[in-house]
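Pasting a structure here, questions to come.
The other protein chains are all here in position, but one chain of the complex has been omitted.
Entry: chain A
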Amino acid sequence: WERGGRLRHPWVFFSNGENNEISRMSHVMMSPSRQSNLELAYSLSTYSVIGAFCTEDNVPQCLLHINQELASLGLPVCIEASSPEGANLNAVPVLNAVYELLQIHRRDMCTLEEMEKEQMKKSSSLDLIQMTNSRLKDQLELSIREKSGLYETERQLQLKLKTLQRCLKGEKDEVQKLQSIIASRASQYSHDAKRKEREAAKLKERLSQLLIDRKDKKLAIDVLNNLGRSDGKRSQWRTTKATASHEGEMYKFLLCDYEESQKSLVLENAELKKVLQQMKKEMMHILSPCQPSSRGATADEELAESDEDEKTRDSSRDTLDQSCEHAREQLTNSIRLQWRKLRNHVEKLDNQASQVLHQMESNKDMIPFETHQDEMERMRHEVQQCKEFIHAQQQLLQQQLSTSFDDETAALLYDCYTLEEKERLKEEWRLFEEQKRNFEKERRNFTEAAIRLGREKQAFEEDRAAWFKNHFLNMTPFTNRRRCSSSDGQSSLSIISEPEIRMSVKAHKAKASTYTTFSTPKSSRSTAAPSTTDLYRTLRLIPDCSSSMHSNQVWQESSTNGDEDIRIKSKSRGLHCSDLDIFALGEDDSLT
């Protein structure tokens, strides 16, 4: 009981809450299995003790009481006695009620447990909070104490400051006082000194007066015989003239000295001027050849300036002897100008030199270590990059070769690589097609022409046969009628004179070139020779015309020049066409 009570009410300890250890201990003890056992024991013991609740005598009361209790618990079941005496109970409702009660009990136990847990948690957190609180309280106290201490020190410091300020004021006052004392003392001292000095002077005066008054006998000079002056002159009387001469001599002396110093200064000046001139000359010498080349655009300006300088220099030289201020200024100005120029020039040269040096350094074999390192690093980097690139390429290639992914992407990739080539190929293909077409056309023309030739030949044969037959028949008496009919048909060939034949040839040619009205002359009755030449010509012309359709115009124009030319031209063209058909187009283009 004791133990059970202790275990059932762990919060008692918690609330007493000495330390966490106990709570933890109780926690450990509260393992679920043991708890249930203990509960069982508890209930058993309770039962055994309160076994006197229901006896055989008070069953109805007990029932009533229990019913009431159950009702108060909200259980609708009423336990009834199966018999009026109540010895036996109705089992079902009782069991139900017991079950309900057990359920309730279990639920309560669960809740209780949870609450205990929560309580534990809360208590621990409370503990923590309390601890924190106490710590904070301590801190607060500490800081309060500190604060008070600081207040105290501040107060003390302020007090000290005040006293120090007072001291400072006092010291300042004292310093002022001392200063004033010093000043007064100084003035007093100087006054005293002056007084003393005056007194001394007075005393001295008096002493000398006394001495003079006494007519000191001892005060004497005893010379055997007077000496002559060191310069051999006789001593002079003191006169105003002498005074004036002294003055004059003094001034003469001073003047001499000044003259001398002036002379030396002039000499020095001249010397310096000479140096300046030389410097300037050298400067100009140095500057003049480089300036036009280096300055370029400003060369004219510079030249003008130097001219000016020259002028000023000349003028300064002219006036050098006069040593007038103007000339000096000019000289110094020009020198200054030159100097500035020289300085600029030198600076520029310096810059250039440094640049050149830099370049040389970078170009030299003996490159500085750092540059070398940098360069090496850079190159290494580049090599690395290249390697990576190559690697990537290889990978891609391999992927392409051992392609495992779908053909579409592969094709796409392939297309990517061969697009350009394809294009080129297509172009060439197109060209080739065109040429082929041309060639086909030519061949067709040629075959057509051959066919036509064959037909014409046949016609000619027929004509000849007819002519022979006619001729043969002419020998017969009905010649006139026959002749008349034939002259009607072949008028163009038979009647026209020589130049007209030429013209007709031209017409034929034109017809041949235009192609549409190409036909062999039907009459070959006049002479065989002209018609064959014509035929040849035509035959030769055909491939040319077909290959260069668009050059007809040129052809027609040039054809007017003369027969011979045409022939040569056509010949050469024919040659071209047959041999180098592919290039024919291009050449024609260039010709047109």
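Operating definition for what follows: a contact is a pair of C-beta atoms (placed from the backbone, for glycine too) under 8 Å apart; a residue touches a chain by one contact, two chains touch by 3 or more; residues count from 1.
In this text, contacts and distances are computed from a predicted model.
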item: Candidate names "Prolactin 2", "Exostosin-1c isoform X1", "BING4 C-terminal domain-containing protein" or "WD repeat containing, antisense to TP73"; UniProt protein name, chain not shown; value: "WD repeat containing, antisense to TP73"
item: Residue among A:91, A:129, A:211 or A:451 that touches the chain left out of view; value: A:211
item: Selected from A:242, A:266, A:346 or A:451 as touching the chain missing from the view; value: A:242
item: Candidate in contact with the missing chain, chosen from A:52, A:221 or A:360; value: A:221
item: Options A:197, A:374 or A:462, residue touching the unrepresented chain; value: A:197
item: Hidden partner chain, residues of chain A it touches; value: 193-194, 197-198, 201, 204, 207-208, 211, 216-231, 235-236, 238, 242-243, 246-247, 249-251, 253-254, 257, 261, 265
